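For reference, the structure discussed in these notes is given below.
Excluded from the complex is one protein chain; the other protein chains are retained at their positions.
Entry: subunit A
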Amino acid sequence: MDFRFSEEQTMTADVVRELLADVCQPADLRRLMGAGVARDEARWTKIVEMGLAGALVAEDKGGLGLSAIDFVQIAEACGYAGLPEPLVENAGVVLPLLAAFSANGRAAALLESALVGDVTVTVAHPTNPFVADADTAEAVLVVRDGAVHLIETAKAKIVAQPSVDPFRRLFTVEFEPSDATLIAGADEAAGPLAAALDRGALFAAAQMQGIAQRCVDLGVAYAKERQQFGKPIGSYQAVKHHLATAQVKIEFARPVLHAAAAQLENADLYSRARISQAKLACTDASDVAARTSIQVHGAMGYSWEVDVHFFLKRGIALTNWWGGPAFHRERVAARVFARPLGPEHTFAREAEHA
């Protein structure tokens, strides 16, 4: 039992954090927004050069062979920076899903070019009503009757569903399934699709944890600077207590998120409940932190000029991405109402109770 990250895990996340602090400032976001695009090719190239696209793909399939616990702090850093590019979805969710089907020749070929960063891939997962980044993706993994089809985006009809978040590109995708598009039957696909949902929910939670901390940090910075009644507003207790309350939410979402990441591969009722708990806790933290930050900023917080709204909107988007609160509460309920409870079961696996 050792509930700590390794030095290597923290170092890798630090490198990503530093890169994003360098190339993903709010000014960069605003520039991109002004240009009406959702992807900065120069920044994406830098991310790809770090070799992160294949982070979660097994080494024998050309990836880095990392696991969720290695990636979770990277996803937090992406949330903190409000990264527009699809690192978390592409590397964290879709490529490991694609790799599960690499026995199929088309899937294998696509994986190869995705791993070197030439292309991105996206997924139309049954949990999500929309498909993210379909316009820039080379192909979409689509599920029909439980089976997975691989469709080149050029051959599908994609309809944009504009989001309030300027950097989210959502679409609905229509396609004609055929034997040629099929890459995995329902039996083979069920496990990988469930794993994709787990990773999707976990890394959405991680981004929200980053968003929450960013909102508090923005609020704190402003509260130290802004003066009213001759003093920084951060010296007033009401302001302090708002921010402290948000920080408490963050502090107690974090260990849940990290435990969920560490146990993701157990892929059982217990680990799934923990992932769902993390999604709920991080959603709550980002909601409270974003609203707090706006309140602390006063009218500035309601303005376009202050950056908080980027994070508020990403939080709203991720709240329902890879399952909304009701969906995840039911996954928690499935564990709570049907399995033994109590302190001796905190780290339990289903296998032990079989």
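Convention: a contact is a pair of C-beta atoms (placed from the backbone, for glycine too) under 8 Å apart; a residue touches a chain by one contact, two chains touch by 3 or more; residues count from 1.
To be clear about the criterion, contacts and distances are computed from a predicted model.
Per the UniProt record, the absent chain's protein name among "Cytochrome c oxidase subunit 3", "Acyl-CoA dehydrogenase family protein", "RNA polymerase sigma-70 factor (ECF subfamily)" or "ABC transporter ATP-binding protein" is "Acyl-CoA dehydrogenase family protein". Per the touch definition above, the residue from A:T45, A:S113, A:S235 or A:S303 contacting the chain not shown is A:S235.
Touch with the chain that is not drawn comes from one residue among A:A103, A:V116, A:V164 or A:V248, which is A:V248.
Panel shows subunit A; residues 1-6, 9, 69, 216, 220, 223-224, 231-232, 234-237, 239-241, 243-245, 247-248, 251-256, 258-259, 262-263, 277, 280-281, 329, 332-333, 336-337, 341-344, 346-347 of it touch the chain omitted from the view.
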